[in-house]
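Only a portion of the chains appears, each positioned as in the full assembly.
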């Protein structure tokens, strides 16, 4: 199994709903350093998993929908408790939609899976892995 | 599949038994930067894998049993060759016991697995993964 990972980041404000979050129920924010990993059982004719330029652009496009925003006010996240885990899934699902729509090129239809990791600090991170 | 990871560290002395360890058979020591990863197929009602505060406390509690000690003299490690791999398993097993005893909250009973990684330097690390 092969994989390729690209890294980008976003800076957002949000608050979390639920007593379990303690002080993070207040409006605060985070830098998420986001790693998107694309998995594939065999390489394409060029010897790659995915065009790394297109993968980088696809990740940046998803970041641009969230970056420099207060996620509490974003219509497309309405009703979502924007935990690190939920944001990892949201980003992975948007990347998967893009891949199906051709954003990663024709070869990307051979991708087997996707992992998105959000690093929220030097001591905590979360991931979501899905088939593609 | 979702995962959440928290990081802590411990500083210990120990020696290793076996010719394969060469100079590490002498009493020496290590800083282990320890990453504990909790895995779960679906999120709980709050949208999380585990309460990250409780996960951090649970890891710190295990670290506290070993930190600033000479592992060669610790009764609970008697007979164990305290390699990085064995310490990863020891820590993972203690975290698993804690989870079963409720240290991570009720929701943590839905956790599927656990990975503990011990980073012993900038060029070497070891992991142990188990079901939970």
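Chains here go by letter, A and B, matching the order in which they are written, and residues are numbered from 1 within each.
Just so we're on the same page, a residue touches a chain if its C-beta (ideal position, glycine included) is under 8 Å from a C-beta of that chain, and two chains touch if they have at least 3 such contacts.
Being a predicted model, the structure only gives us computed values, none of them experimental.
A.B. asks: With 2 identical chains placed here, how many copies of the sequence make up the full complex in this file?
C.D. replies: Number of identical chains in the whole complex: 6.
In this text, only the chains that are shown with their structure count from here on.
A.B. asks: From the C-alpha centre of subunit A to that of subunit B, how far is it in Å?
C.D. replies: The separation of the two C-alpha centroids amounts to 27 Å.
A.B. asks: Mind pulling up the subunit B residues that touch subunit A in the complex?
C.D. replies: 1-8, 43, 46-49, 51-53, 56, 105
A.B. asks: Of all residues in subunit A, which touch subunit B in the complex?
C.D. replies: For subunit A paired with subunit B, touching residues are 17-18, 20-22, 80-86, 88-89, 122-129.
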